[in-house]
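In this view, the complex is presented without one of its protein chains, the others remaining in place.
Order as written gives the chain letters A and B; numbering starts at 1 within each chain.
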Amino acid sequence: MKFTLVINGAPWSSPAAFSALKFAEAVLASGHEVYRLFFYQDGACNASAFCVPPQDEIDIPARWQSLIQSHDIDAVVCAASALKRGILDTAEAERYDKDGANLRPGFTVSGLGQFIDAAQQSDRVVSFVT
Amino acid sequence: MILHTINKNGNCLTRALGMIAKGDAILLLEDGVYAVMELPQNTTLWDSLPDSVSCYALADDLAARGISDKMPPFFKAADWQDFVSLAVTYDKIISWG
Partner (left out) sequence: MSITESFLIIATTSPYGSHQPRAALDMALTAAAFEQDVSIVFMDAAVLQLLKGQSTASGTLKNVGKMIPALTLYEVKSVYVHQPSATHYDLSDLDYVEDMEAIDDSRLKTLVEMSNHVMVF
């Protein structure tokens, strides 16, 4: 089955991001496909390349990146959510004249329509909410 | 048939229970697992469940909260793969909060 996951929470601020990560890993371990990860609202923060968690805590953004890259998963961050929270790819950083881009490799920024598309194309949609 | 997930301790469960039909399933996760505790406020809610609704609580979250041994008999502990299996079995998943 094709799964789309919607992640609405920032890493560590609520359990949502970690629950989504564990679920995504279990989907793949069960032989199913993650069609898309859609990071919405505070979930955009999972795509930051600048998070520095304490050494004894799970680096959730890094775990996402590893999962995304090793399984070639389409990981989309909602553009409006990303901009508000200061998660910028190179193009947006230039457009808004910011000092640097911080979107993690493996993630792309796009519109909420990507969620609608994913909902249509997937067999199951699971949301992780705060 | 729907899989209803509840991840908070509070009125999200009441809201969800109003929308649950026969043959649906419930999965408690994160702080939602506190609803397994046998307290009068929880018992009232569970007594109102329609027939043949399967109830699950995420094992990792029960363990983190020290309440793995507090589940009533009609609840089953689920691991992450069980969660995936439930998501496959049921037609859609609603995350109530």
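To be clear about the criterion, a residue touches a chain if its C-beta (ideal position, glycine included) is under 8 Å from a C-beta of that chain, and two chains touch if they have at least 3 such contacts.
In this text the structure is predicted, and so the values were computed from the model without any measurement.
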| item | value |
| --- | --- |
| Option from A:3, A:18, A:64 or A:115 whose C-beta touches the chain left out | A:115 |
| Absent chain, residues of chain B that touch it | 2, 11, 15, 18-19, 21, 92, 94-97 |
| Residues in chain A touching the chain absent from view | 6, 8, 40-41, 80, 111-113, 115-117, 119-120, 125, 127, 129 |
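Everything that follows uses one rule, which is that only the chains that are shown with their structure count from here on.
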| item | value |
| --- | --- |
| Complex interface listing, chain B residues touching chain A | 7, 29-31, 60-61, 80-81, 83-85, 87-88, 92-93, 95, 97 |
| Interface residues, chain A side, partner chain B - complex | 1, 3, 15-16, 19, 22-23, 25-27, 29-30, 32, 124-129 |
